[in-house]
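One structure is given below, encoded as structure tokens.
Of the protein chains in this complex, one is absent; all others appear in place.
Then we have chain A:
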Amino acid sequence: MPATTENNQGSFLGRISIRRNQVLSMDGTHDQEMEDLELFQKHVADRFSELLSSTTEDSSGDALLSISWLRRLLDEFLCCEAEFKAVMLMGRDPSQIAKPPLDKLLPEFLDRVVKSLDICNAVTLGLDAVKNLQRLAEIAVAALDTTPLGDGQVRRAKKALAGLIAAMLHEDNANAKGTERNRSFGRRSGNNAGSNSKDRVRSLSWTMARNWSAAKQIHAMMSNLNAPRGAEASGLAQPIYIMSTVLVFVMWALVAAVPCQERNGLGTHFPLPRQLAWAQPMISLQEKIAEEWKKKEKKGNVGLLEEMQRMEKLGQSLVDFAESFQFPPETERLDEVKKQVEELGEICKRMDEGLEPMQQQIREVFHRVVRSRTEFLVVLDQAGKLSAPTV
């Protein structure tokens, strides 16, 4: 059900009498505007619908929260953002975006944008940590890929995998501790299999500022996120609300997927009103992700990144194999393991190909929203000047 109806009069258009079919002095600019707003809504809905459909069981598309899916999500975000900016700014009188309720809504949106910058940085750091998990997995793959497979290689693989799994479980807590480093080098017995690896991954990346929490940041971004009602719903308040929601959703999904500082308490409830048509696909996605999150939260926080999940499973299975390994190994067992090692190698390859581009996309998001914020501020400033008394 579209939020605008024919006779609904947005406040920003309130100066001139409007009815959709009425021809204005500005030759149909109003029609154009309404159309643009509706198109924007529709495009958002379409984009998220696509993202949703690729995650269904029977589709061959990108799995939910896989690297490639997240990259598509980021792309869609950039598209939404570009359209949003066009709708708000192109061919518009600056004073239009400075009038109530936009005079409050727009600065709130820009405030969310600033908050999202820190999330972008945290996620980028988190992806660095994932890169290191990839390296640990690569060690295991290299070790287990040798023939003949000996005790030495298996031990090497086991240490790497143990470190990998431990890192995944402890990632968030470790990062929250900041600069505290494990000084266990050389002091423990050789059986402390994972000590090197764990330390390699834990607090590997530069952490965010102490006491910063991704969960809290997302929560703060959600404050005051209310759907416009009544007359406001057909004006520019609507696209602002939509874009805000998209922004928060994307940031939330990234935080859920990628290990970043302090995600404990990440909210799974989204204040999205169910009756909004354009929001349906987003709501479904959000529910799916929330479900996964709740499941994992019980076990201890793991990034929901699909590749990481699979890595964890494979890792665990290979660790089991390593623990029960005896030289010389049985062929059937070896064949099983070979398949798993191949799969692990595949995941590493995906990560290798996808993580850096994803980091660059996040950078692009960062830069784009900063630029847009500037443009909005400039226009708001102009509007302020126009209404200020001049000599």
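Quick note on the criterion: contacts are C-beta pairs under 8 Å (C-beta built on N, C-alpha and C of every residue); 3 or more make two chains touch, one makes a residue touch a chain; residues count from 1.
Here is the rule we use: contacts and distances are computed from a predicted model.
**Student:** Since a chain is absent, check the UniProt entry for it and pick the matching name: "Mediator of RNA polymerase II transcription subunit 17", "Exocyst subunit Exo70 family protein", "Electron transfer flavoprotein subunit beta" or "Replication factor C subunit 3".
**Tutor:** Per the UniProt record, the undisplayed chain of the complex is "Exocyst subunit Exo70 family protein".
**Student:** Which of A:L39, A:V114 or A:A277 sits in contact with the chain that's absent?
**Tutor:** A:V114
**Student:** Just to verify: which one of A:Q41, A:S66, A:Q96 or A:N132 makes contact with the chain not shown?
**Tutor:** Among A:Q41, A:S66, A:Q96 or A:N132, only A:N132 touches the chain that is not shown.
**Student:** Among A:L52, A:L144 or A:M208, single out the residue that touches the unshown chain.
**Tutor:** Per the contact definition at the top, the residue touching the missing chain is A:M208.
**Student:** Tell me, which residues in chain A touch the chain that this view leaves out?
**Tutor:** 114-115, 117-118, 121, 128, 132, 135, 138-139, 142, 148, 150-153, 155-156, 159, 179, 181, 183, 185-187, 189-190, 196, 199-200, 204-210, 212, 327-328, 360, 363, 366-367, 370, 373-374, 378, 381-382, 385, 388-391
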